[in-house]
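Only one protein chain is missing from this complex, and each of the others stays in its spot.
Lettered A and B in written order, each chain numbered from 1.
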Amino acid sequence: MAKSLTLLTLGRSALLFLALLIFPVLLSSPAQAETPTKLYGVITNSEGEPLSDIGISILGPDGFSSQAATNEQGLWEVPILSKGSYSITINVDDLPEGQALTNPDKGTVKANVFMLGVDLRILFPIGPGVVQSSLLERSAQLTLDGILLGLVIALAALGLSLIFGTTGLTNFAHGEILTLAGLLTYYLSAIVGLPVLAAAPLAVLLGALISGFLQDKYLWKPLRRRGTGLIAMLVISIGLAIFLRYFFLFIFGGDTRQLPQYAGQAGIELGLLSFTPKSILTTVIGILLILGATLWLLRTRMGKASRAVADNPALASASGIDVQKVIRAVWILGATLASYAGVVVTINQGVSFLMGQDMLLLIFAAVTLGGLGTANGALVGSLIIGLFVQLSTLFIPTELKYVGALIVLILILIIRPQGILGKKERIG
Amino acid sequence: MDFLFITQQTLSATIGVNTIIFALAAIGLNMHFGYTGLLNFGQAGFLAIGAYSVAVPVISFGLPLWVAFLIGIFNSVIFALLLGVPTLRLRADYLAIVTIAAAEIVRQIARSATFNSTLGGSDGITGKFGADFFALNPFKSGIDTPILRFNANDLWVVITGWSLVAFIVFIMWVMVNSPWGRLMRAIREDEDAVRSLGKNVYLYKMQSLIIGGVIGTCGGFVYALSRQSVQPDNYGTALTFFAYTVLILGGAARVFSPVIGAMIFWFLIVFIEQVLRQGVSNNLIPDWLIGANQVSQIRFMLMGLGLMLLMIYRPQGIFGDRKELALDAKA
Partner (left out) sequence: MQRHSGSGSDFVEVTAQTPGSAKPDPILIADHITRTFGGLTAVNVAHLEIQRGSITALIGPNGAGKTTFFNLLTGYDSPNSGSWSFNEIALNGIPPHKVARLGMVRTFQLTKALYRLTVLENMALGARGQKGESLFTSLFPWLWRAQEKEITEKALSILTNFKLIEKKDDFAAALSGGQRKLLEMARALMVEPEMVMLDEPMAGVNPALKQSLLEHIKDLRNEGKTVLFVEHDMDMVREISDWVVVMSQGEVIAEGTPTSVMKNEQVIEAYLGAHHDVDLSAEGKK
C-alpha cells in the first residue's frame, strides 16, 4: 500500500515520499520522563466519528516493525523502545467508502523520537473522499486563482511602484497598509457590527486617510524636507513596518480571524471552474479600481504630472508642477489601492497581523519583475507572479509555491536586469 | 522590583550569546553595507545556512563537527555566489529585493515538510550536534555572581564566541585599512567612478558579499551551537532587520561599531523586557494594558520605533559624530 502512495509522488521529488507532517504533542510531564513510550493516534472520519479496524504499520530504527489497528474509539497505539526516526503508514484500503486522506500524499508520516517517555501523537486528517480532478480542471482553476492573486498583488504593487517612482522610497511598510485595512474591516464588521458591505468601503477610506494622507503628511514629507537619503528612508520604513506589525499583534493577537459575514460562502460551478460570489465581486471592483488608477495616470493633469515627477523631479518642479502635492496624491492613491487589496484578502481568506508581511515579498517580486518604478510593469509583474504562484502547484508541493515565484524573479533578473518593462538607466 | 536580578540579567545579556550572534551578523553587514554599500537584506539566510550546516551533517550524516564548519563556510560561499552573480551588476535596490527573497527561499525550504527528513520541517532540528564542541569545555561549572550569570556551557560559548569576534574584528581592521578597503569604500561612494579607474568592481563586490556572508554564517554557527537546536523561523527577515538595527546603532563603516551596537541592542532589549516583566508580575503595570505574554510584543514595537527615530535623528549611530559617516550623506 505504502508503495503505491510512493509511486504517486515519485514524479514530484525524490525526497517527497520521506517527508511528512509531524505533530508531536507533549503529553507526559517532564518529571516522569521514563520509558515506556508509545506512538498513538485517533482516526476519525470527516464528521469526527471514530473509525475502527483501520490498519497502521510502523517501521523504526534497528529493523523495528510493528502493526496495529484502531479500536472502537478510533484509537491505535504502538509502544516503542528506542529513540530514532519512525515512519507510520495508514492502510488507506481500510477506510470506509467515501472517506480518504485529505492529502493523499500523507499516507506515510515520519516522526522523530528524541526523548523516550514522551508519547507522540500522529495525525492522519481524513475528509470526504475527493475524486482527483483532471489536470485540465486543475489548471483552469489554478489559472483563475492565479489571476485573482495577481490582481491583489497588482493593487498593492501599483501604489508601491508609483511611490517608488515619484519619491525613490522602497517602502518596506507597504504591506502594513494592507494589514491595517484588513483589521479595520474586521473591527468595523465584527466588533462595531456594520455589514461587511459598509465596513469594507469605510476601511478603504480610512486606509486612504491614515496610510496615505496622514502617513505622508506627518512622516515622509518632513523627512523629504530634511533631505533624508533614500537608504535612510528605506531603513525608516523597515522600522515603521516592525513597529506596526507588533502593534497590530499587541492589539489584535496572533490569530487569523474571519469576518462574521460571507466567511464560508458556497462556490458556484461554471464549467471547469468554481468560484464564490464574494470573489467575483471583489475582483470586479479591483479591476475597476486598477482601470480607474490607470486612467488617472494617463488622462488627468495630476496623473500626468505624477509621471513627469517620476521621470525627472527637478525638471517637473521647474516647469511649475507642485511636486509635493503630486507626491501626496500618489500616496493617497497608492494607499487606497493597497487598502482595497487588504480588504479583498480579508474577505476571502481572513485577516492576521502578518497578512501584509506575507504579501510584501510577492509585491516586491512583482514590482521588480516588471521594472522598478513603472506602472505597467507592476501590473504585468503582478499577473505573472500571481499565475506562477498558483500554477506552480501543479508541479511542486503547495507549501513551496512562493519559493518557485521568488526563484523565477531571480531568473528573470539574470536575463533582463531592468525587469520586463523597465528601461535602462543613463550613466554619467 | 528585584533590581539585582534585572541588573544580573541585563549585564549577562550584554556580553551574552545573543550579543555575539548579532555582532557577527552585523559585522558581516558592515562589510556589505558599511564598507561596500551593498544592500544585503538576506543576512538571515547566511545565518540559517551556518546553523543548518552544523546541525544537518552531524545529525543526519554523522560527520564530525569540524567538517560541518567547513561545509557551512563552503555553503555560505556558494550562496553568496548565487546571490551575487545575477544581482551585483544591478542597482542596489535590486540586490536588496533579491537577497530578501533568497533568504526567504532558504527559510521556506528549510521549514517545508518536503525536506522534513533531513532539515526537520517547521520544528527544525534539535539534538546533540554540538557534542564535539562542548566536550572541549574546560569549565566544569558556570559562574553565578551578582552581576553576571552563565551556566558552564554558555560560559564556554561566550568565551569562544568573543574570541571569534575579536579575531574577525582584527582581520576586518587590517583589511579595511588597506588599499583593498579603500577600494571598497570607493565602490560604496560611486562604482562607475571606480570602474573608470580600471578596477573590476564586480569582482570586488563579490568578494565583499562572500566575506560578509561567511562572517554572518559564523554567527549562524554560534546560534545553532549555543542552543543545540535550529528553528527555521528564527531566521526570518526580522533577524536581518535587527542586524541592521545593531549596525546602525553602533554607526556603520567603523570596525567596532557592530560589536558596540550589539551590546547596546541586547542591553536595551533585556533591560526593557525585565523591567516590564517585573512591572507586570508585581502588578505595577495594570493587566488590561500589558498582559504577561505581551511583553515581547512591546519590546519589538520599541525596537521598530527605535530604529525609525535613530535613522531620523542620529543616522550616524549613537556614538558617531563624523558627519561624513552619516548614512544619508549621499542623497
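Quick note on the criterion: contacts are C-beta pairs under 8 Å (C-beta built on N, C-alpha and C of every residue); 3 or more make two chains touch, one makes a residue touch a chain.
Keep in mind that this is a model prediction, so the values were computed, not measured.
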item	value
Touching the absent chain when the full complex is considered, from B:Ile109, B:Ile171, B:Ile272 or B:Ile318	B:Ile171
Touching residue (missing chain; options B:Asp144, B:Asp190, B:Asp233 or B:Asp287)	B:Asp190
Missing-partner contacts on subunit B, residue numbers	171, 174-175, 178-183, 185-186, 188-190, 192-201, 207, 324-325, 329-330
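Here is the rule we use: only the chains that are shown with their structure count from here on.
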item	value
Interchain centroid distance [CA atoms averaged], subunit A/subunit B, Å	27
Subunit A-touching residues of subunit B, taken from the complex the two chains share	39, 85-87, 89-94, 96-98, 100-102, 104-105, 108-109, 112-118, 120-121, 123, 126-127, 192, 237-238, 241, 244-245, 248, 294, 297-298, 300-301, 303-312, 315, 327-331
Subunit A to subunit B touching residues, read off their complex	13, 15-16, 18-22, 24, 85, 110, 112, 114, 170, 223, 226-232, 234-236, 238-247, 249-250, 357, 361, 364-365, 368, 372, 397, 399-400, 402-403, 406-407, 409-411, 413-414, 417, 425, 427-428
